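This is the structure, below, for whatever I ask next.
Only a portion of the chains appears, each positioned as in the full assembly.
Chain lettering (A and B) follows the sequence in which the chains are written, and residue indices restart at 1 in each chain.
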Amino acid sequence: MDARATHGSNADRGFVWPEEGLARFPDWVYTSDEIYAREVERIFHGACWNYVALEAEIPAPGDFKRSFAGPTPVVVARGADGAIAVFENRCAHRGAEFCRPYRGNAREFVCPYHQWTYDLGGVLVGVPFRRGVKGEGGMPADFRLEEHGVRRLKVTTRRGVVFASFAPGTEPLEDYLGPEILADFDATFDGRPLKILGYYRNTVPANWKMYHENLKDPYHATLLHSYLVTFGLLVAGNRSAMIVDAKGRHGTMASAKPDTLDVPEESRREMRAFHDNLALADPRILDYVREFNSPWSVTMQTIWPNMIVQRELNTLGTRQIVPQGPHRFAMVWTMFGFEGDSDEMTRHRLRQGNLMGPAGFLGLEDNEAMKFVQDGIAKARPSAAVIELGGSEEGTSPNLISEAAIRALYRHWRDVMGV
Amino acid sequence: MREDFAGTKLDPAEARALRLEIEEFHAAYCAALDEGRIADWPGFFTEDAVYRITGRDNADAGLPVGLIYCEGGGMLRDRALAIEKTAMFAPRFLLHAVSNVRVLGLSEGTVEAQATYLVLQTLVDEPTTIHQAGRYFDRFARVAGRLLLRERQCVYDTVLIDNSLVLPV
């Protein structure tokens, strides 16, 4: 991207917010290359915690995985001492992205181009022919290996979840998440060791923020996802909540599976999604095995800026958002269970996995819907989204029919972005 | 490496007959999907069938997750039901092309076979894309004279899926 991308005043750039305030989101929030460049600089490369891995993916010394902090490729590796390091996947010499496989185990990382060698912490430990050959060539005498490792990120972990930040001063994770979010985070990551069941990867042809909006938007769940409604997993009026942290960055969409399918007539009228007389041949997919210390059977947590924690009944996973410009992002899904799950419990999680992911009964609908939105705003005359559900309230909302969580997020975003 | 050529321990003539029969099975199976006859899809499987679609990265690592994961005819029919009745997705044209069919052997009355598949997707006003390229790892049973899938593992190379996969493979 060109250096100029972040120059010039907002007015010059046409970044003028509608007078209605947070009741309107202008298109350029989702379509501008410059806004995107600024997001990378101030958010993903700023004082935020990027989700990068689960410890269970790299249990042993030398285990590593390719990952991303925002759009930036990083390596997550476990050292001989068991400590986890996160560093840029970019050689300090000429910049090669040296770590190519999804994951593996290594004693050290050797860049293929000139074999500069890094230890499991990203520290430069070897430069071939550093002293030259027969005393000729090589690096200057004052070249210090320790000054030329790959750039390391600040790392923190909680309950086996690994986060990294480019900003040394980023606040502690617990403060960053806040108590409202921590509660459900800890309910899902309840201390049992995780067992990785596998991965999904997909791209979504939409702006990365739409994924946060989607999961701060309980309204859509009752309307887009006929499957949920038809088979009784969620109906407007369920016991549910949309919980937001104090800064409005993070969120938890929570609901409790009703004991019986009973859609109030009031709701049936509103929901075209509702189909009577449909039944599953194999309803095991809807079973909920109570295994968590939580009033909720479903919690979907959005952890700013790039993580989702999925606890959908018994199918569990993290999702990592990898932005790829204003019009596209990639999503990496890591599905897991717990060590000690019985075969049947594992199979139950796998069966229930049909709900989520890019082919999931719910997951595919969200991906399709987000594509529709980006298609709609990218080619239309300049306009703005209407965000008025729940009036002007911002933050935690007592009910599903509100966009208060989305408004709260954008108050924070505008503040950070200076627009 | 001889077995790599015949690709089977079967009598070559029997293996060839099975290969040709399996090619006909694939052609009928793909036609049902390409013509949108999703309700016919479960009928290509035995009632105790296992069906899974997963990335080559998972398969190589021995990870069990499925993009689609069905145990038995009920789950297959429920998938077909959801696609027909509840799922929301943009209209699209799909083509499934199968080649490189190999019969690997016969074990406990089931035929083991592999094939290479391409899923070609075309959205409205968009170009045709290779939506998924992968291989079938199949186990066929013969029921009432014809072959049915007792197990189909669809292992795709296209690990990074373009947005969504709306039909089975």
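Brief remarks follow.
Here is the rule we use: a residue touches a chain if its C-beta (ideal position, glycine included) is under 8 Å from a C-beta of that chain, and two chains touch if they have at least 3 such contacts.
A quick note: this is a predicted structure, and the numbers were derived from the prediction, not measured.
Chain composition of the entire complex in this structure file, expressed with the shown labels, reads A x3, B x3.
The criterion applied here is as follows: only the chains that are shown with their structure count from here on.
Averaged C-alpha coordinates give centres for subunit A and subunit B that are 31 Å from one another. If you check the complex, the residues on subunit B that touch subunit A are 53-55, 57-58, 61, 63-75, 77-79, 81-82, 85-90, 159-166.
On the subunit A side of its complex with subunit B, the touching residues are 102, 196-205, 224, 226-227, 230, 273, 275, 278, 280-282, 285, 330, 335, 346-347, 350-351, 353-354, 357-359, 361, 363-365, 367-369, 371-372.
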